[in-house]
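For reference, the structure discussed in these notes is given below.
All protein chains but one are shown at their positions in the complex.
So that you can tell them apart, the chains are marked A, B and C in the order they are listed, and the count of residues begins at 1 in each.
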Amino acid sequence: MDMIGQQLMNAVMLGTMYSLVAIGFSLFFGTMNVIHFSHGDISMLGAFIALFFVPIITQYSVLGSVIMFIGAIVIVAVLGIFLSGLVIQPLQSSPQLYTLLATLEAGLVIREAIRLFYPGGKMSQKFPIIFPSGGFSIGGLTIRFDQLFILAIGVAVFVATVLIVNKTSLGMAIRAYSQDKEASMMMGVSESKVIAVTFALGSALAAIAGILHGTYYREVIYTMGLTSGIIGFSAATIGGLGSIWGAIVGGYLFAFIQTSVSAFVPGGSEYRDVIAFGVMILFLLFRPTGILGERQSERV
Amino acid sequence: MNKLIVLLSETVLFALLILFLIAESVSITILFIVAGFLCAAAVLIFPKKAERIIKPFAKERRTAIIFSMILMAILPFFFTTQPYWLLTLSLAGIYIMLANGLNMQTGTTGLTNFSGAAFFGTGAYTTGLLSVHLGLPGWLTIPAGMFASVLIGAILFFPVLKVKGHYLALVTIAFGLMFNIMLNNTDAIGGPQGISGVKAFAIGGFDFSGMWAIGPFIFSSYANNYWLTLLAAILALAFTRYIYNSPVGLILNYVRDDEWSSKSQGLNISYWKLIAFCCGNALIGLGGALYAHMIGYVAPDLFSFQTSLLLLSMVLLGGMDSIPGVTVAAFVMIVLTEKLRVIQDYRFLIFGLLVIIMIIFRKEGLIPSRVRPYFPKLKSVLMKR
Amino acid sequence: MKKMRTLFLPILVILALVISGCAVSPGSGSGNGSKKQTVKIAFIGPLTGGNSRIGLGGRNSARLAVYDANHNKNNKYHYELVEYDDENTTQAGNQVALKASSDPSVIGGIAHYGSVVALATVDTYHKAGFPTMIWGAVHPDITLGNDYKEIFRVPGTQIDQNKQAAEFVTKLGFKKVGVLYDTTDYGRGHFKYFKENLQKLGGQIVAEMPVQPDQQDLNAELTKIQAKKPDLIWFAGLAPEGVRVKKQMDAMNIKTQFMGVSGLVNEEYNSALGAEGSEGSLAIIDGAPTSSLPGGEKFMKDYKARKYSEAPEAYGPFAYVSTDLMIQAIEKVGPDRKKVTNWLDTKVKNIDSMIGKVTFNEHGQNDMPLFTPMVSQDGKWVPYAESEYQTGKRKLPGKK
Partner (left out) sequence: MEDINLQVNAGDFIGLIGPNGSGKTTLLNIITGMYTPSSGDIIFNRTPIGQAEPHEIARLGIARTFQHIRLCNELSALDNIIIGYFGRSRFSIRHLFFQGKKVRQKQLADAEKAVAFVRFFSEELVDRLFDKVKDLPYIDRRRIEICRALVTEPKILLLDEPTAGMNPEETMEVIDDIIKIRESYQDMAIIMIEHDMDVIHKISNRVVCLNYGKKIAEGTFAEVANNQEVQSAYLGGETIA
C-alpha cells in the first residue's frame, strides 16, 4: 500500500515537471499556432543560468534563492523573446515544417553551446539544494519537504498562469489574438506585444521547470532539454494543444503512465518510454485533439 | 559546341572532386570550400551569366547524364590505394537514396517524417537478420529489406493517415524514439550490439568482398560496393525522377498544397499519401539494405533521432521537392563532414546554425525546385504561336 | 567566341586553385630534422561528443607514449601519431578504421573506447591485416568472440571485471543486491557478467531495473528497489548517470551502500556530487589508480609536464601501454604489419609495463588483468585497500 502511495508521489512530482514544460507548448500553439521545439532546451538553459547565481545562494540562503529564481526567470524570458524574433516570427507565414525544424535546430545549438562553452559543460553539474531537506512520514508514506515546496510552487505557477491568461488584460489580448488574428488587431491588440508576452511567459515557465528540475534531482546536464522537450510536447498533445489545463492533465498523465510502467510492470522500466509514447499515439488516433482540446472544424 | 562545354565542364568538376578528396592538407580543403562558396555566391548574384553555363546542360541533358555516370564509374581507378574515400562516397550514395526517399514524403507530399532513421534501420536490420540467420543471398535480402521498410511504414502510417501537420511530426518522432529503444532492448536482434557478420553482397558466384584487378589497378571490396551503390543510387534517382515527372508527382504536389481542392478533384488523398510514404520508404529501405551489406555490421546507434534530423536537414538544405538539390545536399553534407573533421567539436553547432540561417533566409534551399514541365512538347507547340 | 570566354573563367579558377594547392602542400609536411625513418601509428577514439573526455585523455596518453619513444635515443624509428575521431558511433568508426588501416604508411592502431564501435570495426582491421590494440573497449567478444590475430587488448574484459566485483561484494558481506543498469551495451554487458558471478558466489539479485541512459527521473525505479531492502545498490553505467542515481538516492534519503562499475571512476562523479555526496561510493576499475601503478608516478609527472589540457582519465594508462607495446614491437621487427602482428601475438609474455605485467593469450587478450576496488573518500577515488574504510576508521553505510 505504501509502495503505491510512494510511487504516486513520484508520479506527481514528475508530472509537475512535465506539466510546466507542457504548458509552454500549449501556450505557443494556442496563441501562434507554432510548435516551439527548443522549449525543452530553454528550460535546460534556465537551470544553467540559475547556476550563475550559486555564489549568492550560499551567502544569503533564502533571499539568494529568491534572487536566483527571479534572475534566471527574467533572463530566460528575455532570451525567449529574442529567440522568437529570431527563428519563429520570420517563419510565421511558411509551412509548419520549417518552424519545427528551425526550433529543433535552435535547441541543438543551445545544447551544443552549453556543452562547448559552459565551463565543464560536458559533465553533469551539481545543483544547489535550496529547499530544506528532511521530511515526515504518514502511515509508511514518506513525504519530503522539497517535494512539498516544489509541488506548491508548481501549483502556484499553474494557477498564476491560468489567471494571467484568463483574467488580466494581457491575457485577454492573447486570447483574442489566438481566436482571430485580424479581428483582434483591428480591436487595437498589438501583435508584437502579444507575441513578446507569450514568449516571455512561456520561457519563464520553462525556466521555472528547469530550476525545479535542478533542485529536485540535484544535478543538471546539457542533454536534459531534449527529453523533456519531447515529453512536454507529447504531454501537451495528449492534453489537447492550446489548452492550458489540458497540458497540465497531459503532463500528469504522461508521468503517471511512465511511473506505473516502471513500478508495476516486471522488467518494464526499460520500456516505459515505449509504452508512454505508444499510449500517446493511440490517443492521437482516437482523439486527435487531446483530452481537453476543442474539436476544431476546418474552414473550406 | 554545347556538347563540348558539357563534357569539358564535367571533366573539370570531376578532376576538382578528386583533387578535393585526395588533398590531405587542411588549408587546401578550406581553399576548396571557400572557392565553392564563391561559385555559389556568383551563381546567385549573376543568375543570367550562370544560366549561360547551365543552358548547355539543359540542352544536352542526355550527354550530360551519361558522361557524368561514366565519370563516376571510373572514379575507383583513382582510389585503388585509398578505399576510405570509396567507402565515404558509397555512404554518400546511400544517403542520397535516403534523402530522396524522405524528399518524396516530406518535400513532394508534405508528410513530415521525423523517423527516417527508423525506416533506414528497418531495412538494414531486416537485411542483416536474413543474411546472418537464414543465409539468404543478397538479391533476396535487399528486396526483403525494402519490403520490410515499406510494410512497417504502412502499418504505422495507415492508422495515422488522418493525423496531420504537427501531430504527424509528433507521431513520427515518437515512433523513431520507440524504434530505437526497441532495437536496444530486444536481445533477439542483438540488443545494443546489433548484428555482426552480415555477408557482403554476392551474385552469380562473384563475391563483392573479393579483390580483383585490371592490369595495375587492384579493386578491393570497397570498389565493388561503390559500384553497387552507384548503380543503386542511379536507379533510385531515375525512379524518383520518373515519379516526379509522372502524373503521380503532380498529384502528390497537389495533395501537399491543398487537401480540400485535391479532394474536390476526385483524389483520394489518404491513398496517395500512403503511396508516397511507401515509395519513399522503399528507397529508404534500399539504402538500409545496402548499408547492411556494405558495412557488414548493423547497430542501433546509427538509427537514432539525430540521423533522422540529419536526413531532414539534407532535404531542407537541398530544397524541398528538388531532386538535384537534395542529391547535392546529401553528397556535400556527407563528404564535407568527412573533410571537416578539423573543426571537430564545433561541427554540430555550426551545422545547426547553418540550417537555421538557411531556413530563415533561403527557404527554397540550395537548388529550388522549378515548375515542372509535364508536357514539354505541348509547350513548344504553344510557344511557337 | 562568347562561349570561349565563358569557358575561360572556370579554367582560370582551376589553374589558380591547382597552383595555390601545390604551393601550400609542401609547406605543411613535417619538417622534422631527424634522419630516422618515420613510422605512423594511428590513434582512434571519441575525440568529440559526449565521451570525448575519455577519448582525449586516451589520446594524450598515446601522444605521451610517442613523445617518450621519440626522445629515446636508442630507438631506430621516429614515430608519428595519426589521430582519428570515431565519434563513438559505428558509422564514423568504420570510416576511420578503414582510413587508418588502408593507409600503408600506418603500421598499427590504438583503437576505440566504445565496445559497439570496436565490434563493428574488428572485421576491417582483420581484412587489412592491421595490428590493433584496443585501449578502452571492454566487451569480451572484441577479442574472445573471434579468431582474429590482429586484435589485442591490454585492459581486461567485462567478464574479468565483474568476477572480481562479485568477489569483492561478497567479501564485504553484501548478499542482497538491487541492480540498476543502463540499456546500452556497456550497462547490459556488465550486468550480465555481474549477475552470473554473483549468483555463483551465493549472492542474490533482489531487483533489476534497466533504464534508458537519458532517463532523468529514477525515483520510481529506486523506490521499487528500496522496497526490496537490498544491502547494496549496484549500478552499471557511465558517470553522468551514476551521478543521477546517487543524487536521487540522497534526495530520497536512501542510505544503502552504492556501487558502480569502472565507468563511474572519474573526476566528474566526485565533482558533481561533492565530497559529501560521493563519500563511501564503491566501484571497481581496470588496472589501478595511476598513482599506485608500477610506473604510475612517472606517468603522471610526464603527463603533467606535457601540459595536456585534459586529464588522462581511467583509460589513459592503457592507451599509454598499448602505444608503448606497439612501439616496442615495431622497434623489434621493423615497420611491417605482419611481423608486428606476429611479434605481438607470440612474444608478449610477462612484459613489464607501467600497469604491471602484460601477457597476451591466444585471443590477444591480456591474461593478467589487474583490477582494483575503489572507494570515494573525501571527494577522491582511492583504492579500497588503502582507504580508511579498510582500516576500519570509517564504515560503509550498509556493511554488517
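Assorted remarks:
Just so it is clear, a contact is a pair of C-beta atoms (placed from the backbone, for glycine too) under 8 Å apart; a residue touches a chain by one contact, two chains touch by 3 or more.
Keep in mind it's a predicted model, so treat the numbers as computed, not measured.
Residue in contact with the omitted chain (choice from B:T11, B:T81 or B:S246): B:S246.
From the options B:M1, B:I45, B:A188 or B:V371, the residue with contact to the unseen chain in the full assembly is B:V371. Contact between chain B and the absent chain runs through residues 243, 246-248, 250-251, 253-254, 257-258, 260-269, 371-375, 377-379, 382, 385.
Please note the rule applied: only the chains that are shown with their structure count from here on.
Looking at chain A, one finds that residues 270, 273 touch two or more other chains.
Those residues of chain B in touch with two or more other chains are numbered 181, 185, 345.
The part of chain C that touches chain B in the complex is made up of residues 3, 6-7, 10-11, 13-14, 17-18, 20-21, 24-25, 28, 47-49, 52, 85, 88-91, 94-95, 98-99, 102-104, 115-116, 119-120, 123, 127, 139, 141, 183-185, 188, 210, 212. Residues 106, 110, 112, 159-160, 162-163, 165-167, 169-171, 173-175, 177-178, 181-182, 185, 260, 309, 312-313, 316, 345-346, 348-349, 352-353, 355-356, 359-360, 363 of chain B are the ones touching chain A in the complex. Contact residues on chain A toward chain B in their complex (touch as defined above): 29, 35, 86-87, 90-91, 94-98, 100-102, 104-106, 108-109, 112-113, 116, 230, 233-234, 237, 241, 270-271, 273-274, 277-278, 280-281, 284-285, 288, 298, 300.
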